[in-house]
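One protein chain omitted, others in place.
Chains here go by letter, A and B, matching the order in which they are written, and residues are numbered from 1 within each.
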Amino acid sequence: MPGGAGRADVSPHRTGTLAVGLLVATVVLIAAAVASLAIGNRAIDPLTVVRALAAYDDANPLHLMVMELRVPRTLLGILVGAALAVCGGLIQAFTRNPLADPGILGVNAGASFAVTFAVGVLGLTTPGTYVPFALAGAFILTVIVYALGSVGASGATPMKLTLAGVALGAACTGFTTAIVLRDEGTLQVMRFWSVGSIGGRTLDQLTWAAPLIVAGLVIGLLCARSLNALTLGDELAQALGVRVRSTRVWVVVAVTLLAGTAVAAAGPIAFVGLMIPHVVRWFTGPDQRWVLTYSMVLGPAFLLLADVLGRIVLPSGELRVGIVTALLGAPILIMLVRRKRVSGL
Amino acid sequence: MSVIDHGRRLIRVETAHTATLVPVRSVLVCLGLVVVIIGAGLFAMTIGAYEIGFDAVIRAIVDPASDPDVRQVVTEWRLPRVLFAVLCGAALALAGGIFQSLTRNPLGSPDIIGFGVGAQFGVTLTMLVLGLNTYLFKAAGALVGGLLTALLVALLANRHTMSSFRLIIVGIGVSAGLGSLTSWILISVSVEQAMMAATWGAGSLASLGFDQLLPAATAFVVFALLARPLRRSLPVLEMGDDAAMALGVRPGRTRLIAMVVGVALVALVTAAAGPISFIALAAPQIAQRLTRSNTPMGLAPVMLTGAALVIVSDAVAQLLAVPVGVVTLSVGGIYLTCLLAAQFVRRT
Partner (left out) sequence: MTTSLLARDLTLGYGDAPIVSELSLEVPDDSFTIVIGPNACGKSTLLRGLARLLRPTAGAVLLDGTDIRASKPKDTARRLGLLPQSAIAPDGITVADLVGRGRFPHQSAMRTWSSADEAAVSEAMAATGVTELSRRLVDELSGGQRQRVWVAMALAQQTKHLLLDEPTTFLDIAHQIELMELFTDLHRSGTTLVAVLHDLNHAARYATHLVAMRDGAIVAQGDPQEIITADLVEAVYDLPCQVITDPVSGTPLVLPLGRRSR
């Protein structure tokens, strides 16, 4: 029974449980962050970590390692994890498809094409120079996908947007592959870029990513109430007083900011956006306000833990987080869909 | 003429032993496609490092007494490639029609069972980890990888009932997992080796000769014959299991045969040429629109459409010096985009 644009039928007892759960999730996130700062091919004990953060001594190699390597990595992991998870929650509610992924609007394909173009055709070689292309590519393609999906009297319905994303994403991938295969230098860059990673970034790279992601998160959270109604269907939502068209636009803006920035900063990382909101819904139920908030906390926790796992699982070198999330995520996803009932929206 | 108003022109043919309804439009479309295939095929044979004109190509095929060098280039290198393009196009299109009919979804494609990704993983493993580089090993790697993946997906997706939603999601999951393993291998080897594996992954008809063509063609004929009865039973299955059973179709068995034939056709192409995307998705849809048919499942029109698409794509691929899979993916994406735009305007 629809309870209005907000879920008025959540009892106070339930709200209390959810609040406590959120606290627990936050603790998990903090633990994951500490782990990310402490663990690696050189284990650093938490006390040293705290001292490095509080009383930085740039002569101490351990402190250097923490500040130069691990802190940017951890911060990026938190930002990207939150962006992907919240983006996934938004997309799943928006497309009414509990197993939708942030990539379906074409952000990954657009970003990949733009980077390939920058590297393969324009000859740019340093990440600082081609990463803005990723952002631009992601945004532009999302706009084109949205434009295509809006053609026709019914506007940008979830189905049309999904189809448009598939078609344009495929075309982009085709062009990308064409450029990549012409020249080994391009392949060299792209084969690494296309596997997501949060390592090897510096703090100044984060300065452009952070405001964009924060903006996306804020817009996404503000859309949550309207999204609750939208999942009931456009007509019912309109009857409940939601401005369907403008909500759709804002959601797409949020998704573009979050997914586009995430892929520009870290490369394509699969499954976080698909799985976290899905698992979160088991606990929170379909209220988007709780789903998005929990996703914002658990997404980074998952990503950081996956990254830590990637650092320790191999005898030498590390496994990039994009691979770890895929290898972890695939069995979990399959297990999820084999359950009798997929947790709905 | 037919007594009933079908809304399109049909010719009724009835003899003592056979009785059928021939859609006039389909026949015309098929004839048109044959013309396109022959024309594009001849054009494709003029392209290459060794310049050969249109008339020289025709003479080389038809006249045994023409220039032996030209004859060799045309009949031993270029002709098999064109014939392979026809074969791959027909096989992929037929497989696509089967899957789209089974899933009742125009986006239903053999890719949903993760076959292409599995094949690519198999080949990458074979080439880069096991170091086996010949055509036979690559084909075997592709076949084993693809088939095992399809089997894995089918097993994981199967519970009491077959749900196409579950199939798609399991396909996504398995594809992503295997894809990441493939990426891992690709970033762990030298860039030259990565280039080799990536090129295979884009689907290419280059360096395919008569030696590879004959076994492939035999396999294709076998599976195409198996697909003949499906031409009638799959459209009935599209109406739902209940309606199909009421009309005398065995849903479970028909679905199984259809999937086996579909996967086999895709396997055949992937083993020979690598994954060639979009043909399985686009060809049945294009054929359906051209012939104004009410099902994506078809035989002659669908296979001819696929063949035409691949021949034209391969000609373009040769002109641009890229693998054919790249052309089909890019052009396919653009085609689908235009199709969607037209459909959105019309339907909504």
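One rule holds in what follows: a contact is a pair of C-beta atoms (placed from the backbone, for glycine too) under 8 Å apart; a residue touches a chain by one contact, two chains touch by 3 or more.
Everything numeric in this text was worked out from a predicted model, so none of it was measured.
Looking at the complex as a whole, the chain kept out of the display touches B. Considering the whole complex, the residue from B:Met239, B:Leu256 or B:Leu319 that touches the absent chain is B:Met239. The chain not shown here touches chain B at positions 2-7, 12, 14, 17-21, 104, 106, 228-229, 232-233, 235-236, 238-243, 245-250, 294-295.
FYI, only the chains that are shown with their structure count from here on.
Chain centres here are Cα averages; for chain A and chain B they lie 35 Å apart. Within the complex formed with chain B, the residues of chain A that make contact are 99, 101, 148-149, 151-154, 157, 160, 163-164, 166-175, 177-178, 180-182, 184, 187-188, 191-192, 194-195, 270-271, 319-320, 322-323, 326-327, 329-331, 333-334, 337-338. Touching chain A in their complex are the following residues of chain B: 107, 156-157, 159, 165-166, 169-170, 172-174, 176-177, 179-181, 183-184, 186-187, 191-192, 194-195, 198-199, 202, 277-278, 320-323, 325-334, 336-337, 339-341, 344-348.
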